[in-house]
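Every protein chain but one is kept in place in this view of the complex.
Order of writing sets the labels: A and B. Residues in every chain begin at 1.
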Amino acid sequence: MSIADRLKELDIILPTPPKPVAAYVPCVQSGQLVFVSGQLPFAGKELLAEGLVPSRIPIDQAQAAAQQCILNGLAVVNAHLQGDLNRISRVVRIGVFVQSDSSFHDQALVANGASEFLENIFGDAGKHARAAVGVNALPLNAAVEIELLFEIQ
Amino acid sequence: MSIADRLKELDIILPTPPKPVAAYVPCVQSGQLVFVSGQLPFAGKELLAEGLVPSRIPIDQAQAAAQQCILNGLAVVNAHLQGDLNRISRVVRIGVFVQSDSSFHDQALVANGASEFLENIFGDAGKHARAAVGVNALPLNAAVEIELLFEIQ
Partner (left out) sequence: MSIADRLKELDIILPTPPKPVAAYVPCVQSGQLVFVSGQLPFAGKELLAEGLVPSRIPIDQAQAAAQQCILNGLAVVNAHLQGDLNRISRVVRIGVFVQSDSSFHDQALVANGASEFLENIFGDAGKHARAAVGVNALPLNAAVEIELLFEIQ
């Protein structure tokens, strides 16, 4: 099944790729690698989740925000590939930053909202390496920021 | 000398590769690059160091934890290479996250526990690029998390 068909089956509609909030580009390809800039959980013009996890944003909402970051990253790479997501041969790595209370240590649970979403869409090709950490502050007060690295063919 | 022999000479026994604490894989290869997921300082099922550096974990223990993260990363890539660590042509990069008191600024010293260990094992091929930063929170309250990037042949 094509990735486009799989997205339909999952009722996933890719958003318009978010524009970078500053002086950089959404992604850069070098060889077979596509580096996607850190994505925030924008849904349209609004952030899905703002503030510290979990005191302001509970874990389940942070997981949904992580999924939204991935959705936006897929929109970016989809535009780069002119709509042919089947050229993605592997999700190589994601870097997950969770705006965390200092006492919060379940960043892995939050990041699973991203990881499980990728595996659900891409199957084995969606299984990726990952680094997930907590930070005290993120741009625009986003609860989560995720960068992605794809291998394409 | 083979890397396996060098490990014996250093009395280093690679542990069982830690399983990811969540929905991702220990490493992904793309071309000649192997991206290893962020490693925590597990020694068996226990973390070697939990809490902030240095108020809870002094620098020397944080350095030992950084070394343990590298040991676990080597176990991961060793399994990926089916035991042939000689295929590693270069340690390319490590990313070091130290769970830090806000007043702590010796993350480089902590990361040296990882860097010197790699150079001791691999010699010139172990000399790597590095980013080391402090963060306010890490998964499972680990004192250190390290991701690794290898070039293999």
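As a convention for this text, contacts are C-beta pairs under 8 Å (C-beta built on N, C-alpha and C of every residue); 3 or more make two chains touch, one makes a residue touch a chain.
On a predicted model such as this, the values are computed, not experimentally measured, just so you know.
Novice: Specify the residue from the set A:18, A:38, A:113 or A:126 that touches the hidden chain.
Specialist: Looking across A:18, A:38, A:113 or A:126, the contact with the absent chain belongs to A:38.
Novice: Using the touch definition up top, pick the residue from B:37, B:68, B:107 or B:141 that touches the left-out chain.
Specialist: If we include the chain that is not displayed, B:107 is the one touching it.
Novice: Pick out the residues on chain A that sit against the missing chain.
Specialist: So the residues of chain A touching the unseen chain are 20-28, 30-31, 35-38, 95, 97, 135-141, 145, 147.
Novice: Please identify, in ascending order, the residues of chain B that touch the omitted chain?
Specialist: 31-33, 90-94, 98, 100-109, 111-112, 115-116, 119, 127-136, 149, 151
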